[in-house]
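A single protein chain has been omitted from the complex, and every remaining protein chain is retained in its original position.
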Amino acid sequence: MTEFLSMGGYGNYVWSSFAIFAIVLTLDAVAPLLKRRRVLRELRGRVRRAQKRSEETA
Amino acid sequence: MSYGTSFSACRALFVRDFSLVWRRRGDALNPVLFAVMVVVLFPFALGPEPNALARISAGTVLVALLLAGLLSLDALFRSDFEDGSLEQLVLSPHPLPLLLACKIAVHWLTTALPLLLVAPLLGELLYLPRSELPVLLAALALSTPLLSLIGAVCVALTVGMRRSGMLLALLVLPLYVPVLIFAAGACNAAGQGLPVLAPLLWLGAGLALTLVLAPLACAAALRISLS
Amino acid sequence: MNSPTPPETPPLLEARGLAYLRNDEPIFGPLSFRLDAGDVVLMEGDNGSGKTTLLKVLSGLLPPGAGEVLLNGEPLTLARLSHQVALLGHLLGVKGELSPLQNLRFAIGLGGLRPGITPYHALKSVGLEGYEDLPLRQLSAGQKKRVALARLLLVPAALWLLDEPYANLDREGITLVNRLLELHALRGGAALITSHGAYAYTSGTPRRIRLDAVDREFAA
Partner (left out) sequence: MNPLVLWFHKLGSPPYFYRLAGRLLPWLWGLGLISLAVGLYGGLVLAPSDYQQSDAFRIIYVHVPSAWMSLFIYGFMALNGFIALIWRIKLSETLAMAAAPIGAAFTFICLATGSLWGKPMWGTWWTWDARLTSELVLLFLYFGVMGLYQAIEDRRQASRAAAFLALVGIVNLPIVHFSVNWWNTLHQGSTVRLFGPSLIDSRMLWPLLIMAIATKFLFAASLLSRARVDLLELEAGKDWARQVALADGDAA
């Protein structure tokens, strides 16, 4: 197993390359989810504001 | 004297823009002073040793002139946008690309030409080898209009924004890379005694292509940012 | 449109179901009207009702969201090539460093010259005699507006689109604008004026078109 990890002596280069690949793609996948939560919260705010306004005018 | 023809429109545009630049001719020197300042920084940074400076002289002059041109690009549409004359231009019945080509030409004549004239002095500051000067001037003569044309398209995209200086550089510099490569390539080739015709011809081809496409792209970009 | 009257010439300007959306929110609703030679129409609406946007659409600066604009019966872009439209917006489109004369010479170079009038004559008729060679920077806002009005006199546009022409004009200026509008209407031109209240077009009762602000928070 350790022989596999050492990657012929270039272990840290190979594994850090794959780590960068994984990290950047994970960030890229997570970013829209966070934004989705923010957008939905804003939208619900708008809905509540609209309902409140329509109650006042009714 | 006929009015309302495209020729009269271009002439009127030339007359107006030249008188505007003449009215503020102090500003026209700014790009030149900037370029000189940038070039002067290099001996401070790298030491005054002639051989060291000679090797980087042509490239440094090119980069200094490219950056000076970049800084003056913003003024291309800025004042017209702020006082509404850009709208009058877009509204005029004459083909917009033609009018924009005139504006770019005036911009090139009033900013890039002085830079071209000061280039030998800048070369001298950096011990530019004699063999490279003519090639440097030829490369500049071909590349500075190219830079103005490409820059105009990007300026048209950022005309609506207040402080777009840094963004403009971000948009334009990747597009300047090929122009710089061939211009500097010509000078380096001259320095090493290699034939210089190929890079200069590439610059000429690029210029011919951009002369036609850039005004069209600039007009389209302007319509997008004015809408 | 087979109207019963004899085949009248196509209207100078016609809007059919014109609407404009920004980020899919309506700026002004579907709007249809027509302007014939000699018409002066007042477009009223409070701020934010899309008056300026409407003028930009009518002049061809902005493509309409829906509907179409016809100039002399032809779709806008084609007809405009014959110097038909002049737009006077909030920004006057004149250069501060140049003198009125230089500005007007540029304007006629660009837009063409109406026969029988010279820049001097136009400046005199808008009351700027003697200011011909002063840089515009040194003139007042009202005087700058008069230079823009002089440009309207010089350019052979049959259709004037004026965005709040009465803004920052004194009483004298307002009568000047009215006189120019009457002159333009008599000559067979048409004008569409927008204003949010400060209005004083005296001669004749111009047609009014109401542009009310659309509730932007939630579209239907």
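When the chains are written out, they are named A, B and C in that same order, and each has its own residue count from 1.
The rule we apply is simple: a residue touches a chain if its C-beta (ideal position, glycine included) is under 8 Å from a C-beta of that chain, and two chains touch if they have at least 3 such contacts.
All values derive from a computational prediction rather than experimental measurement.
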Practice item. Specify the shown partners of the omitted chain in the complete complex. Key: A, B, C
Study note, to complete from the structure: Against the hidden chain, subunit C presents residues 22-25, 216-219
Practice item. List the residues of subunit B that touch the chain left out of this view. Key: 153-154, 157-158, 160-161, 164, 167, 170-171, 173-175, 177-178, 181-182, 185, 188-189, 199, 202, 206, 217, 220-221, 224-225, 227
Practice item. Over the whole complex, note the residues of subunit A touching the chain we left out. Key: 4, 7-10, 13-14, 16-18, 20-21, 24-25, 27-29, 31-33, 35-36, 39-40, 42-44, 46-47
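One rule holds for everything that comes next: only the chains that are shown with their structure count from here on.
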Review point. Whole-Å distance, subunit A centre to subunit B centre, using C-alpha means?
Key: 42
Point to revise | Whole-Å gap separating subunit B and subunit C, where each centre is the average of the chain's CA atoms | key: 37
Check your understanding: If you look at subunit B, which of its residues touch at least two other chains?
Key -> none
**Study point:** Residues of subunit C touching subunit B in the complex
**Key:** 59-63, 80-83, 85, 87, 89-98, 102, 105-113, 135, 156
Study note, to complete from the structure: In their shared complex, subunit C is touched by residues of subunit B numbered 3-4, 8-9, 11-13, 15-16, 19-20, 23-24, 79, 82-85, 87-94, 226-227
